[in-house]
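Heads up, one of the protein chains got dropped from this complex, but the rest are sitting where they should.
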Amino acid sequence: MENNRVIEVKELTKMFGDFTAVSAITFNVKKGEIFGFLGANGAGKTTAMKMLIGISKPTAGAAKVAGFDVASQAEDIKKNIGYMSQKFALYDDLTVKENITFFGGIYGLTRARIKEKTHKLIEELGLQDLTDKLVGSLPLGWKQKIAFSVSLLHEPKIVFLDEPTGGVDPITRRQFWEMIYKSANNGTTIFVTTHYMDEAEYCDRVSIMVNGKIEALDTPKRLKEQYKAETMNDVFLKLARG
Amino acid sequence: MKTIGYIIQKEFKQIFRNKGMLPIIFIMPMVQLLILANAATFEIKNIKFAYLDNDRTPTSRALLEKFNASTYFNVLMDYASEKEANSAMLNGDVDVVLEIPPYFERDLIKEKQNELGLTINAIDGATAGVESVYVSQIVQSFNKNLRTELMQASDKINRPIQITTIPSFWYNETLNYKTFMVPGILVLLVTMITLFLSGMNIVREKEIGTLEQINVTPIQKKQFIIGKLFPFWVIGMGLLTIGLIIAKLIFDIPIVGSLALMYAYTSIYIFVVLGIGLFISNFTNTQQQAMFIAWFFMVIFILMSGLFTPIESMPQWAQFITEFNPIKYFVEVMRMVMLKGSSFADILPQMIKTLLYALVMNGLAVWSYKKTN
Partner (left out) sequence: MKRFRGFVIKEFYHIFRDKRSLFILFGMPVAQILLFGFAITNEINNVDIAVLDHSKDATTEEIINSISASEYFSIDQFIEREADIETVFKQGKVKAVLNIEKDFSQKLIKDGKAHVQIITDATDPNTANTIYNYVTAILQKYQQSQNESVGLPYQIVAQTRMVYNPELKSVFMFVPGVMTIILMLVSAMMTSISITREKELGTMEILLVSPLKPFQVIVGKVVPYIFLSVINAIVIVVLSIFIFKMPVEGSLFLLGLESVLFIISALALGILISSIAQTQQTAMMISLMGLMLPVILLSGFIFPISSMPFILQLISNIVPAKWFIIIIKGIMLKGVGLQYIWKETLILLAMTIFFIGLSVKKYKIRLE
């Protein structure tokens, strides 16, 4: 693995029968980066991400995550990454505390560690009154923040976030991104997919997928210059149309 | 190892928190056991019996009196015409009609042949056969007594021979169907619950999305599956225990053989069912599909278990299929151990087959669970 690159993707392709969902994408992500993986719904972002997190086998091409090959070393990758799925997948019928304990345990944290982390998480998010409430009863914004924190329990090098802010109010979104910044500052690499173009502004670098291909890859600033656009939204519109 | 512990903990919490399901898992089966065990009986009694007495003599009345006295038959009516009798049978009011011809008494004494007419609703062929036997037993016994009376006068040397059969019903002298059915129904209930619960479990996580989250963790397939098996296994054993208590206390079912052996066998058996359920769950995408498939197998397993109809009566190819029916083995083991007191050596073949089945099914369940697609 080259010193700084935590994710290396080369010509990664995924086909379902005749349909090409991801077409020979190539890119790299550096340690500590907040990398935005953008694209419209159905562009192939989630499919690409699934290959990187080891739950989908590539049809062609190669990729390395945290130094491990996605095709042959998927289980090793999983030890080193965190994931927040689109559905925030925490168990609705378990309490906040129980969810934390469960995922912590699955990742091999010791009892003591889990206790410590639980305490910390609850403090940071201000969940003192909610620890023993079933996750299903919490509003969306809370679920999402907890899910993010749970994905970081085992202090992974890279965290993959799939549309983490879907359906959440702007204030909560802002708060969420603050949490992301904090993690990135601690050295965690953040790989986030989203179709909210304004969130692209928050990323260090951004790639835009259109119909399975990466049509643009650069910092938001440079992309706006390149496409002569005011906002990332405009960049995207120009790309999609073009 | 610890990982499995976390999964088990989570599963238990989820099961017991599901307030809607708890009564279904625990109360419904027991209620069914209580009620339905009483239903399952092949005893043929209260046979709807009617007659057409075209003779109306002391002899014919004496014959009919025998039927009145019999516990098998419920003498309902006396019809005036064949038409009436047929209509009644079409209506389902009566199942057996005995027609005594005119001059019955006269012809009998004069030693002329005259025949009784017996009409039986044979839709249920087996029952009809038995009913026919019962009628013939009564008629023959009446015949014998009559003959003895009538023959006192004359001096016939050629005596009829009589072969009497003496029944001896071992392990269940009173032919109590409950002895047989209660454990059987208990098995069915335990099997159903464990099969359905395990069948729906993984698919449910697929549907809500938590399965994906699990697949991204470093958890191993084995750990995941074992962690899921264990709580359901405990529930199955729990149900068995409650069921056995009910069987003993309420139905007074004898438990002749070793209870420990029963438990040992059941613990392996439940793994077979769970393995099948999890295997189904891996291949389906929706809970609905999982349930349909589980149901499909369940109905086949139930009806071809030997509990309701004997396996030996099935055609060879069907008997072969039952080799793959886990319930068949359970029913056999239960009858042998609980009712006959068979030993471990006696049930060794079933034990081995079930163990093998458990290993194969659970192996398949683990193998077919893909963390990476």
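Letters A and B name the chains as they come in the text, with residue numbers starting at 1 for each one.
Just so it is clear, contacts are C-beta pairs under 8 Å (C-beta built on N, C-alpha and C of every residue); 3 or more make two chains touch, one makes a residue touch a chain.
Note that the structure is a prediction, hence the values are computed from the model and not measured.
Listed by label, the shown chains that the missing chain touches in the whole complex are B. Annotation: of B:Ser70, B:Ser132, B:Gln220 or B:Thr372, B:Ser132 touches the absent chain (contact as defined above).
Only one residue from B:Phe12, B:Tyr103 or B:Tyr177 touches the chain missing from this view: B:Tyr177.
Of the listed residues B:Lys13, B:Arg61, B:Lys340 or B:Lys353, the one in contact with the hidden chain in the full complex is B:Lys340. Within the entire complex, the positions of chain B that touch the omitted partner chain are 20-21, 24-25, 28-29, 32, 35-36, 38-48, 89-92, 108-109, 111, 113, 115-130, 132-133, 135-137, 139-140, 142-143, 146-147, 150-151, 156, 158-173, 175-177, 179-180, 185, 188-189, 192-193, 196, 200, 204, 284-289, 291-293, 295-296, 298-300, 302-304, 306, 308-310, 312-315, 318, 321, 332, 335-336, 339-343, 346.
Everything below uses one rule, namely that only the chains that are shown with their structure count from here on.
Centre-to-centre, using mean CA coordinates, chain A is 56 Å away from chain B. Of all residues in chain B, only 2-3, 5-7, 9-10, 13-14, 17-18, 208-210, 212-220, 371-373 touch chain A in the complex they form. The residues of chain A lying in touch with chain B in their complex are 53-57, 74-75, 78-79, 81, 83, 85-87, 89-94, 98, 101-103, 105-108, 134, 160.
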